[in-house]
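The structure that follows is given in the form of structure tokens.
Here the complex is missing a single protein chain, while all its other protein chains stay put.
So, chain A:
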């Protein structure tokens, strides 16, 4: 009986299970039907300590998972096709010109750690396919991106140009490929296709500010595209995609008051407005955007400094900064009234917190354009938050044979105060991850890795907790080095050196202008113990902002080192032809003389010479004999018989005939072959 009952039970179970599945599926379809493709546009402005302004554009488009991914309403078609065709799980592409100045522009916040990029092009992608298919997909992806963004990303196709980091790169996974092109020039032909992915392009909304001459005049310019495909799992469904496009520009405002000769004015930070730094204003939002906001961020150091100034004036600083009445603010003046003011949820360690002013663009229109201006009234000096260690990298050694790469980490002052709380703890350790890719022609000797802490050489095993090395293969793959360092918190400086030999390239492997040198891509130094996040309390959930939620994400503090330029021995590129010519000439000489020697009749020639000497001598042999006689210091003996005029004219006519013959052959050659 029990045996009979069991299949029935199983059947019921299956039926209910399937019914449940069906029900769930129906429910999810209904739920997703309500989800729409969304677009957000935001701009963050931040005054920097060295009289510059950071502008950070943030655009986010998202497409929900659908059963039919071929049709789009807002989301760019090209990107969704790319994700579907190449099964991309996550991808980041950045085009950068200039170098982020970590010392004066800060290195701790989420903007530098996720938007400061190495010069040139950086691309990494995570694929959702088995290992053996990844390389083929990566190659196709680079070609597609290169067509999409008018850049030579297709050079990342060759296996010597990309690497597969194991764990040190933050979104670590085995399916990741990483490649950089440090020498790629970035210009407006890369920006225009990037803008084409926005529904409003640069026709409306915040992106109207993107005036090409002002952007490319800036000190630093980084255009980034990051996409994550989400929630693919059920079969037949296309994944949802979140596409994040950011453009980070550091600009120098033209200070109008610089001409004033008052000494105190010179120290005042330059005043700026959107129209003065971009030459354009925002006339309303992009109608397709869910939210369109402009933020002004005053970072911790600046707020602390302002508070201090206020305390001298014996006013409640907190109130002044957040008060609505900006005319009374003694430090600076804003030309527009902010819609909201956020104060950062300060962490336990620091007392100061940043202040964020929010401006809604939708209130403004063509007739009343939005033009945010900031006018400083008193001089302020402050510092941005730094990453715990400042990383820089340089080359050592000279000559074209060998050298060494050194990565130096120097403690920054702010981090000392940051770590001051537990610096007395003996076991306090600072974890540093280093990721370094070296091209194959720079042959690194990993055994020569040396570590110096506070200028003292240390045993590698004491400092390095984990190391992963994949040595380069000639003409196949680059060398990858991934390190985890454990440094004591009290460290003031640390250095890593590693020696290398410079390889020889085959003549057709040299790039154009090989004498310029070869680039070693930037190393990535990240601090997993430190998270760059700023939490701003946001109580209206209706008006959510992707930029602020991005700030809240706990991302590792990351910094890129400089790109190194290694001069390699470059051959004389015309050398092969020269070698061919000279060997051929030597061979020809050898051959000719051998042949002559073989068919020589010595006795006959002697007789002939004797006869000839008896008869006459040509003009040239006469001159030669005279010359040799002079060289020997003897008097030349006059020839026995002077050369007759008839014979010399005869020789001349022969010469003329020969010259004509050669010229004729040359003319024929010219005519028939060339």
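Basically, contacts are C-beta pairs under 8 Å (C-beta built on N, C-alpha and C of every residue); 3 or more make two chains touch, one makes a residue touch a chain; residues count from 1.
In this section, contacts and distances are computed from a predicted model.
Asker: Assign the chain not included in the display its UniProt protein name, restricting the answer to "Calcium and integrin-binding protein 1", "BolA-like protein 2", "GPI transamidase component PIG-S" or "holo-[acyl-carrier-protein] synthase".
Answerer: Options "Calcium and integrin-binding protein 1", "BolA-like protein 2", "GPI transamidase component PIG-S" or "holo-[acyl-carrier-protein] synthase" considered; the missing chain's recorded name is "GPI transamidase component PIG-S".
Asker: Can you say which of A:70, A:337, A:466 or A:486 touches the chain missing from this structure?
Answerer: A:70
Asker: Which one touches the absent chain: A:363, A:544 or A:607?
Answerer: If we include the chain that is not displayed, A:607 is the one touching it.
Asker: List every residue of chain A that touches the chain not included in the displayed model.
Answerer: 68, 70-74, 76-78, 81-82, 84-85, 144, 148, 196, 199-201, 203-204, 284, 287-288, 577, 580-581, 583-585, 587-589, 591-592, 595-596, 598-599, 601-608, 611-612, 654
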